[in-house]
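A single protein chain has been omitted; all remaining protein chains appear in their positions.
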Amino acid sequence: MPLVDYQTEMERCSQCTYCEWIPFDQMKSWRFAKGCPSISYNRFLSYSARGRLGVALSLLKGRSTYTDKVLDIVYKCQTCGSCDVSCKVCRYNLEPLETILQLRATLVEDGQVLPQHTEVINSLSKEHNTMLKPKAERGKWAEGLDVKRLTTDKAEVVFHAGCHYSYDEELQKVARTAVTLLKNAGVDIGIMGEEEGCCGGRVFQMGYREEFTRSAESNIEAWTKAGVKKVVTSCSDCYYAFKRLYPNRVGSNFEVLHTVEYIDQLIKEGKLKLTKTIPMTITYHDPCHLGRQGEPYLPWDGKEKKIRNQIVVYEPRKPRYNGAWGIYDPPRDVLKSIPGIELVEMERIREYAWCCGAGGGVREAYPEFSNWTATERIEEAKTTGAEAIVSACPWCERNFIDAINTMGDGMKVFDVVELVQQAI
Amino acid sequence: MTGKKEELAGIVGETNVLDEPETLEAYSQDQSFSLPIKPRFVVKPKNAEEVQGVVKWANETSTPLVPVSSGPPHFNGDTVPSVPEAVIVDLSGMKRIIGIDRRNRSAQIEPGVTYPQLQQELAKEGLMIPTPLLPRANKSVVASLLERQPTLIPKYLWTTLEPLRGVQVTWGNGDTLPPGGGQVDFNRIVAAAQGSMGIAIMGMVRCQILPKIHKLFFVPSSRLDNLIDFLYGVLRFRFGDQLLILNSWSLASILGSGADQIEALMEKLPPWVVLVGIGGRDTLPEESVDFQEKDISDIAQKFGLSLVPAIPGARKGQMQEAILNPSKEPYWKLGHKGGCQDIFFITTLDKTPEFVKVMYSLAEQYKYPISDIGVYIQPVHQGASCHCEFSLPYDPNNSAEVVKMKELFTKASEELLRQGAFYSRPYGIWANMAYNRDAQATIVLKKIKEIFDPNYVMNPGKLCF
Partner (left out) sequence: MALLREQYQALEDIVGPDYISDDPALLDSYSYPMVATSNHLGPFYGVYTPQGAAVVLPGSTEEVQAIVKICNKYRIKYKACASFWSGMGFPSFDNVLQLDMRRMDRILEIDEKNMFAIIEPRVIAATLQAEAMKVGLNTHIAGSGTSCSILASATGYAGFGPSGLFMGSHGDNMLGLEWVMPNGDLMRTGTLGSGIGWFYGEGPGPSVRALARGGMGTMGTMGVSTKCAVKLYPWPGPTHIPVEGTIPAYQAMLPDNFRVYTLAFSTWQGWADAAYRIWDTGIGYAAHRQFNMFGRDLKFGMIKVLTDPTKTLGDIDEILEDPEAQKITKEMQRDFQFVLVGMTPRDIEWQDKALDKILADTGGWKVEVMKDDPVLRNWSLLYFLKMGHKNLNMVYTGSYDGCFGGFGGPPDRGIKCVEEAAKFKKDWEDTYDTIVAAGGDCMMGSIGGSGGGGGVTWECFTCWDPYDKKSSEGAFEFHEATYKYAAEHNMGSGMERRFAHARGSDGYALPREQIRKLFSASPMSSIYRYQQKIKEVFNPNDLGDAYYSTLDEPKK
């Protein structure tokens, strides 16, 4: 949909700036009241969802043109969706996040791009990954792993490592652990290895719709050929792409699970038993794309209508996507089932969790802002007294590790599956 | 008649222009140490139009005006002239209770309406207003509240002017604005102005329901600091009606009369007492009093104190009757020695014990008996701040005592200021002290004065004017 189709959103914005904050009902302190990293860091009103909608309208109406400032406003946003959640506590007919994403796509269409993003797109195009690394090295994370390669074999479940786990040497162990865990639990699972392609999720967030579509179509074709019915991943960005973007944008019928969901199922079915004690106090960080953006996809092809003269509703009823049904409990249930683990919660959790800072192309283009966002999260984690912050996404984990290094702090970072592995 | 007298007579009527020497003498001084300066005339307007007429006349003739609404004795120096040739505008004759609205619990009154007068009429409607501590029977309600004299029930003090919710003023330039305001709080411009901005011609007060049941309890202690946290606890829950701390001198002066009786009572009374009034009103009054009594008692116990219905030295019901009524004659503070100087200021409740120490230490320095110092601590503004008052009785007919009292009063005022006392009502020597500390307020107030009293007719020599 072109930007003009979102003029309704721009003009129906309440101007309340709830999008800056976490839902007020959940506020427990001044320190951790904010929800939007962008306006918290960049300060001008324009950096909130409300502000971006105002900028979008200004561009649409020709009252202003693209400037460095406009690009800064549009791209200095992790597209984390916190604004969307807070807005929708009260609003039932507004889509701030969608509008923000469309604004991005419009800028990209108009050639208003950042050189750092262009680099990523070039890497995607040539090397099929967003990490600026050679395609040939993609499969290295799985070297020596005894698991089906779906380029030559078939399996019901594909484990998609994702660009980050594929190339981040420090975090590769998470992917290895995940796929091994699932295989040992009896799952008929395989990987694409070197032939795995980027999910396209990150570039979609950056505004590159065509590139996303190409990635998506390529993946779907590969999985179909391999007889895959289910896609499992440990990367929350990939999870979101497969679960929400693929069916919506290109059409796809695969069942999509995050590793933590699968492990949760296996534990509850008695197929995975965790018996070793890990005496540790931890806190869990909800990745944006597993949590509030990890809700099930519900197809909708409808239109707006008005009832009672002017109340804006949709026919048929439109899915809300307000973070209510994200994946919050499975990772927590998994962690709580590990003997010795004490889980303490941060103030901002679940649908109102603070972003790790990596998403939306921010880590690539604005490393300082990305790092600041992660540092804020680590500060919040420290207030719980936890020894470690645990998450379910390599982008979150990498950003936290980097932030902790910058801070010179001693907090540990784990993925859920690492602790599960230790507890087996 | 002289020209001026004739002109004034034309406004207020001949019988309401007074210039007999005894009369002028009486209006020239009060119980403060202000230098007596005789006014030229005393006028007694009967209504708002006459007030406006007098103010306009004052502007035309550049005559200073000194408004006064209460009857004597006065104590603060604000109602006596600071410059010669002034005209006293005595509003005590404007005694109309314009209206009482029981439903909306409001009363509109003229400036000469006194506390007993108003309370009596309000009681007929089942209403009352909180009062200061034993006001004089001739004390003007409007003047008292406009000067931010604290009242006894902190929970009703939503603002520092409560229960005064509005006032209509004839300003120093002769204009009278309609009641209510816009984006400027005209009430606050005339508040604590000692008549230097304008003359209040009508006040609107917010009334409370007259309790069907009222009990007075006491929380005694040998030490003031033991009582502070207890009082904070009660303030926080907003229980009780009257809440104040008195020391034995203040209690004795209220309960007794004459030096002998007062001094004898001081021996019996506890050194410090929190007075806790509890009122039950129209809805479930007995149960209201009952639960508050129990809860306040629990709070007291938490701090090792007891809520008791009586204190030694006071007959049953005696104290309650005293605080629910105006002062007997002579004014209760004068009962001990015939004269009294008060030092009062705003602070916070937790700082009051320190101020008491400062006052006692100074008294010792000046060989003034500590036991003679009256202390009255009144939480105001629902506990956000606190009125702290020291009463220093002395014999005004004993010249040596007068000299010593002047010195002690001045030094104590200075030292208390240095320790953080805030003279929000800067009478007499406190004015320079207060305004020397706050140059910006001085500048701004002078500019405000230029707007509302450009010819400086209103009570010149007061505040920073």
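Read from first to last, the chains carry the letters A and B; within each, the first residue is number 1.
Following the convention adopted for this analysis, a residue touches a chain if its C-beta (ideal position, glycine included) is under 8 Å from a C-beta of that chain, and two chains touch if they have at least 3 such contacts.
Note that the coordinates shown come from a computational prediction; the quantities given were computed from them, not determined experimentally.
Considering the entire complex, the omitted chain makes contact with A, B. Checked against the hidden chain, the listed residues A:Leu94, A:Ile189, A:Ala216 or A:Ala381 yield one contact partner: A:Leu94. Summary of contacts with the chain left out: across B:Met128, B:Val141, B:Ile189 or B:Ile323, the touching residue is B:Ile189.
Checked against the hidden chain, the listed residues B:Gly181, B:Gly258 or B:Pro330 yield one contact partner: B:Gly181. If you put the hidden chain back, the residue from B:Ile213, B:Ala384 or B:Val403 that touches it is B:Ala384. Counting over the whole complex, subunit A has residues 7-8, 11-18, 21, 23-30, 33, 43-46, 50-52, 54-55, 57-59, 63-65, 67, 69-70, 73, 85, 87-94, 306-315, 317-318, 320, 322-324, 351 touching the chain that is not drawn.
Interface residues of subunit B facing the missing partner chain: 103-105, 148, 156, 158-160, 175, 177-178, 180-194, 196-197, 206, 209, 232, 235-239, 281-284, 287-288, 291, 294-295, 298, 346-350, 381-385, 420, 422-426, 430-431, 434-435, 437-438, 440-441, 443-445, 447-448, 450-451, 463-464.
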